[in-house]
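Only a single protein chain was left out; the remaining protein chains are all shown in position.
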Amino acid sequence: MRHFLRRFLAHKGAAFGTFVLLGVVLIAAFASVLYDQSPWMMVAQPLIPPFTDPAHPFGTDMLGRDIGAGLVFGTRVSLLIAVVSTAMAVLIGVLTGAVSGYYGGWVDDLLMRWTEFFQTIPQLAMALVLVAIFTPSVYSIVGAIAVVSWPPVARLVRSEFMTLKEREFTQAAIVIGQRPSRIIFTQILPNAVSPIIVTASLMTATAILTESALSFLGLGDHDLMSWGFMIGAARTMLRDAPWMSVWPGVAILLAVLAINLVGEGLNDALNPQLRKRGE
Amino acid sequence: MKLLYIVAARLGKAVTVVVGVVIINFLLIRLAPGDPASVMAGDAGASDTTYVEQLRHQFGLDKPLYVQLGIYLKGIAHLDLGYSYQQRVPVLSLILDRLPATLLLMGCAFVFSLAAGVLLGVFASSSHYARRKWIDSAVMGGALLIYATPQFWLALLAIIFFSLQLDWLPAFGMETVGAGYVGIQRVGDVALHLVLPTISLGCFFMAVYARLTRASMLDVLGMDFVRTARAKGTPPGQIIRRHVLRNALLPVVTLAGIQLGQLAGGAVLTETVFGWPGIGRLMFDALFHRDYQLLLGVFLVTSTMVVAFNLLTDLVCRLIDPRIQARS
Amino acid sequence: QVRGGTLQAIAQPEPPLLMLGLNQQTTTQYVGGKIYESLLTWTPDLKPAPGLAKAWRISDDGKVYTFDLQTGVKWHDGQPFTADDVVFSIDKFLRQVHPRARVIINQFVESIKATSPAQVRIVLKTPFPPFLKAFVSDNMPMVPKHIYDGTDFASNPANQHPIGTGPFKFQEWKKGQYIVLVRNPDYWRPGLPYLDKIVFRVIPDAASRSVAFERGDVQVLSSGDVDNVDVKRLKALPKVTYTLNGAEMFSKLAYVQMNEHKPPFDNIKVRQAVMAAINRKFIVDNIFFGIGKVATGPISSTTPFYDAHVTPYTYDPKKARQLIAESGVDLSKTPIRILSYPYGSAWDRLAEYTKQCLEQVGFKVSIEAADPGTWATRVSNFDFDMTFSFTAQYGDPALGVSRLYLSRNEVKGSPFVNNEGYRNPKADELWDQAAAATSNDMRQKLYSQLQQMLVDDVANGYLFEIQNPTLYRSNIHNLVTTAIGLNDTFADVYLDK
């Protein structure tokens, strides 16, 4: 573990990513300390440019809402949506992929056909349809992102399982008489965790982008302040109040960047291939 | 012969998948509140109930769901994708109207992202291999930055900068309307219009390809046969070109197949921002108007395309790597 | 006046169809209004002017309408336009397919006959003074009998290649890109139109549309083409003309609709509290960027029979809280959901603003997003607590206002009727009397009474009168000359060189 940490932090990008991500998480956690009022609250003159009013360093939007508050509370929502949807996608993907890869045969055939159904429709299109159908809300957005992003996880886990189940320690587990469910969860899964973690970290980043795209197209949750929502709302003000979209744009960029860097760091640290080459 | 069999078998599977997609979507869409009649009433800004009922009857929406599904599937079997409720035109002709624009943008963005991405990836990895790591870091850092930027944001900024401030490129649409260009002039005009959407659509995947190519190249560079090549006295440039690239390309091709599939559904965001008359926007509008048949038609066409691209990817992979043929 | 030139405009959202009888979306009216005509046109002060009818007479009892048609009018395919076409259009075509016209026709028209090839006589069942106002192109477009009679109107191939009598003929429609109309050389008004061509472009994104105007790619922006925030910037550009005229016939009015079928909004005091909790001036200034005018009641100031002397509501959160206290309603037990109105970002902002205001006075509020399909269905089925909406008034309260309040219009299944569930027998009676009264004084009296009543009851929460900014390059002339503004025929529009 300590080895792993050292390797991970030796990666400069990963260290930076972790630093930013920690900051983002802290901001999310202490949002209500930083700003005691709801981000929806109209607290000042509309359209104060940034850095002109010390009370509102990030400026205000057309309703006089503090952009800073929006950013801070948006962190919470964007992160939540990203993390929850990724968790759901990983859960579905891992279950499907594990069963499919472990049992093979017709079970595999059936599950893979099912997976294909979801892969055949382009992701964003599918997400749009789902959100529109189940009416835009944080639940439907999270659900839709999860639904469109699990198939790659399933495929990944499936292929991991297909190789791992041929590994001798799995065979050993069969030979000593363990049940399939135990073998799947205690023997194979822990060994497939690192690629899953890496994929999940990247999916989290994609989820933030997807949420913002949905918001941009008018399918965000109107009760929750998210970065995507802020950009979507600022779109019409792009010319007159560019700061309204620049701030959340930068926030998304930073968060996605950080998560990616962390993902890459994890990848390098967890990937024995690279380790062997002594990098 | 063998190839033919594979293609036939895959086609069989593909058809089931596409039919499955259609059925699932058919049922899914019906879960949505509202139907085409109510949306039309809403758009008209007025209505009375009998009018709405009458529309429903006219569209056949008053029949039981399974009957509607049956009718629809029977239509598909005869290549009849039905009628758009909103636009009162056969769905197929609407889609065919939009398809060329989608294919054009898709093709350009695909070629751009793949070519630029692979080049960047190869460049970065060979810099890394040649121990010029800072070049590698710079290229990859740039790629990561592009990857992390929301696409529509980039697109909006591009319009403002390149077409408004600099006035270099047209901001939207597919061609200059009413200019009456023909032949080469028209090609040039369309090409100019393509630049911004292609770049803003392709950028994301370019970054993805660059990263993937680089990682894959570095993986292959660590393999034993590279050492064999070095032991023969092969210079680094040749090692990269003759040995590494082809071996590293396989995951890139696989991903490219997936990207093509994603593009097949049109690019709603890009089409929205650049007013590109593609299939993504058609789908989006159909969705909001509950234009069921049109929406299903779009899905049918795009999923058919996705399946076709998957098949194509498979074949390309087989060409690149003959081992796959032997293995399956 | 100079002949020639191409006018570039925007059709957004892209109309599904140009056949005005079958579709009434705003853009269909905009584009279709150049192809189809009605019997009359209306001046900005809502006086009738000749259209396809050169003269018209109303009998003293207000029941018989006689129209003398223009002569020498031809359909775009060369067939002559006659009284038979008028009879067919009204009696068969519109009666069957037009969601608004059919209501009027079914309710009031007893018979319609061609008395000569150039004269039509319509007999009403009861007097209905606003009847004449129905004769505008979007409500009563004239359609060719020789093409539609005996066919399935909805699937007639001519819908894709519309044939009307207007100054412009349909030429080409590249779906998702543009629609091209060309000059009709056989137009019945000699020498007109001036323009050779009108191109309507499809540009889905509002920001891109304003860029298009700035770059000069399009020369006209109709209201809604760009967000209000951009209007301010665009109208300050050199050689750009800005006008709010041309919407007199529609006089759209925005309101907050509260579901009076259930608590808490079944309580008048709660509704009054809402009116006091919202700063409507702020809405107009900051959400709609000053384009609009705070409304006083259900009838717009640009619609006849408007009465300004009703109880005013002012922004007063304290009063709102007091009203809630008086109502005895426990707001914590009745959380409300605002169903957002899916027609643009300003409406989203309005929902967000309203939510903040209401929470300030003690409501518990959440916002539900919806797409147009969901919105229409839920409002039609009374499945909402609060939402926003706006409707056009069509130049007369009897055409565009009463439909929202009559208790007989409180039926599930369609939006833009009495969805809020306002029930007041006294008001119903007044509406009917006012619609049938033949004297304008009488009507004014009845409508004044109604306005006071609806405002007191907060039948809907009247927010503001929507103004329609039109922006165009200053070398364009005669663009907005009638009560329907850009939806008119453009026969007189010309470009300076």
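As written, the chains take the letters A, B and C, and residue 1 is the first residue of each chain.
The working rule: a contact is a pair of C-beta atoms (placed from the backbone, for glycine too) under 8 Å apart; a residue touches a chain by one contact, two chains touch by 3 or more.
Basically, contacts and distances are computed from a predicted model.
Colleague: Pick, from "Heme exporter protein C", "NADH-quinone oxidoreductase subunit I", "Cysteine desulfurase IscS" or "ABC transporter ATP-binding protein", the protein name that UniProt gives for the chain of this complex that is not shown.
Modeller: Matching the unshown chain against "Heme exporter protein C", "NADH-quinone oxidoreductase subunit I", "Cysteine desulfurase IscS" or "ABC transporter ATP-binding protein" yields "ABC transporter ATP-binding protein".
Colleague: Could you tell me which of the visible chains the hidden chain touches?
Modeller: Per the touch rule above, the missing chain touches A, B.
Colleague: For subunit A, which residues touch the unseen chain?
Modeller: On the subunit A side, contact with the omitted chain comes from 167-169, 171-179, 182, 186-187, 190-191, 277-279.
Colleague: For subunit B, which positions touch the chain that isn't shown here?
Modeller: Touching the missing chain: residues 1-6, 131, 223-225, 227-235, 238, 242-243, 246-247, 320-323, 325-326, 328.
Definition applied: only the chains that are shown with their structure count from here on.
Colleague: Counting only chain pairs that touch, give me the topology of the graph as line, ring, star, complete or other.
Modeller: Topology of touching chains reads as complete, every chain touching all others.
Colleague: Which chain has its Cα centroid closest to the overall Cα centroid?
Modeller: B
Colleague: Once you find the CA centre of subunit B and the CA centre of subunit C, what distance in Å lies between them?
Modeller: 39
Colleague: Using the touch definition from the top, which residues of subunit A touch two or more other chains?
Modeller: Each of 132, 135, 235, 238-239 in subunit A touches at least two other chains.
Colleague: List, in ascending order, every residue of subunit B touching at least 2 other chains.
Modeller: Only 32-33, 156, 160, 272, 287-288 qualify.
Colleague: Applying the document's contact rule, which stretches of subunit C touch subunit A when the two form their complex?
Modeller: Spelled out, the residues of subunit C in touch with subunit A are 206-207, 210, 227, 229-230, 232-233, 286-287, 340, 342, 345, 348-349, 351-353, 355-356, 366-371, 373-374.
Colleague: Name, in rising order, each residue of subunit B that touches subunit A in their complex.
Modeller: 13, 16-18, 20-21, 24-25, 28-29, 31-33, 144-145, 147-153, 156, 160, 219, 222, 261-266, 268-269, 272, 280, 283-284, 287-288, 295, 299, 302-303, 306-307
Colleague: Under the stated contact criterion, what part of subunit A meets subunit C in this complex?
Modeller: Going by the criterion above, the answer is residues 38, 40-42, 46, 62-64, 132, 135-137, 218-223, 232-233, 235-240.
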